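Worksheet for the structure shown next.
And now, chain A:
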Amino acid sequence: MSATVRAPGRLARAWDSDLAWSFRHSPVAVVSAAVVLACFIGAFGCNWLAPHDPFDLASLSLSNSFLPPVPLSGSSWSFVLGTDDQGRGVLSAIMYGTRISLIVGFAAIVLALGIGITLGLVAGYFGGITDAILMRTADVQLSFPSLLIALLVDGIVRALLPRGAQNALELYVLIFAIGIARWPQFARTVRGSTLVERGREYVMAARVIGIGPARIMASHILPNVLGPVLVLATINLGLAILDEATLSFLGLGLPPTQPSLGTLISNGNNFLYSGDWWITVFPGIVLAGMVLAINLLGDWLRDALNPRLR
Partner candidate 1 sequence: MIAQLASRLLQAIPVLLVVGFLSFAIFTYVGDPVSIMLGQNATPAMRIAMRHALGLDQPFLVQYWRFMARAIHFNFGLSYRLALPVSQLLLQRLPATTELVMTSAVLALAVGLPLGVYTGIRPNGFVSRSIMAGSLVGVSLPTFLLGILLILFFSVLLGWLPSFGRGHVVDFAHWSTGFLTVSGLRSLILPSITLGLFQMTLIMRLVRTEMLEVLRSDYIKFARARGLAPRVIYFGHALRNTLVPVITIVGLQIGGLIGFSIVTETVFQWPGMGLLLVQSIQNADIPVMSAYLLLIAVVFVVINLIVDILYYVVDPRLRVGR
Partner candidate 2 sequence: MSAAMRAPAGEHAALLEVRDLRVEFPTRRGVLRALDGVGFTIARGEVLGVVGESGAGKSLTGAAIIGLLEPPGRIAGGEIRLDGTRIDNLPQRAMRQVRGKRIGAIFQDPLTTLNPLLSIGRQLIETIRTHLPLSEGEARERAIRWLEEVGIPAARQRIDAYPHEFSGGMRQRVVIALALCAEPELVVADEPTTALDVSIQAQIIALLKRLAAEHGTAVMLVTHDMGVIAETCDRVAVMYAGRIAEIGPVREVVKHPSHPYTVGLMGSIPALDRKVARLTQIDGAMPRLSAIPSGCAFNPRCPKAMAVCREAKPELRPAGATLAACHLYGAAHV
C-alpha cells in the first residue's frame, strides 16, 4: 500500500528535479535525446524492424544490386534507401551497422571508465610515487591523439594474433584499442576530484574509525566524482563511435562480414565515382547525426550539472 503511494511520489520528484526541469526547457536536449533514442530503437530492434536481413545470404540477389533510393527512377519501395553492390538494402545494413557501432562505442567507454576510474581513485587516494607514475603515463598518452593510440594498439594486437583468428576477434580488439586510448581523461578527472574529496572531513572521519581504503573510495569518494565523469563519458561515447568508424574506414576495424557504420561508408566509398552515392551518404548521415546528438546531449548535461557555467 505504502509502496504504491510512494512510487508516483518518487516519479513526481524526479520530474521536478533540477535536471529534469532543465531537460524539459532545453529543446536542443529533447530533440537530441529523441534522435539518440531513435538510433537505439532502430539498432537494437533491427531483428524485428529491419525490412531485410543483410546477413541472410539466401535472400540476397545480385539482380537487386545498386538500386537507387526512392524516389529516383529504378528504385523499389522494398529498398527505400537503395541497395549496395551485393543487393543488400542500405536501410537494413544501416540498422545492423548502427548496432555494431553502438556496441563497440559503449563497450570501449565502459572499458575506459573501468580503467580510468580505478587508476584515478588509486592515484588520487594514495598519492606519492603511485600517483606520479600513473599520471605521468597518462600525460604522455594524452600528448598523442587518441585515434593514433587506438590505431597503434589495434595494429600491435592484430600482429600478435594468429592470422586465422583476426577477423573473429576483431570486435574485441577494436573495443580494447579504443578503450585503452581513452582512459587517461577519466583517470585525470577522477584523480582531481579524489584529491579534493580525500581532504574532506567526512573522509578523515571514515579513516579514523577504521574503514578500509577500498570501501572509502567506493562508498564515499566515487559518488562525488560521478557527475563530471558522466559528462565526460557522454562526450567520449560520441568520440569512441567516431574512432570505431574511422578505424573501420581505414580497413583496420570490422570486416565487411560484420559491417559497422564505418565499414559501410568505407565500402560505399568504392562506388562513389560511379555515382552510386547513396551507399556512402546514408550511413554517413546516420553516423554524423547520431554523434552530433550525443555531443549536444553531453554539452547540455555539462551545463545542467554545472550551474556556474551558465
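As a selection rule, all candidates are chains of the complex that A comes from, given by their letters.
We take it that a residue touches a chain if its C-beta (ideal position, glycine included) is under 8 Å from a C-beta of that chain, and two chains touch if they have at least 3 such contacts; residues count from 1.
No experiment lies behind these values; they were computed from the predicted model shown.
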For chain A, choose the touching candidate in this complex from 1 or 2.
1
Quick one: which bits of chain A touch candidate 1 in the complex? Just the residue numbers, please.
136-137, 140, 143-145, 147-148, 151-152, 154-156, 158-160, 238, 242, 245-246, 249-252, 262, 265, 269, 272-273, 275, 277, 280-281, 284, 287-288, 291-292, 295-296
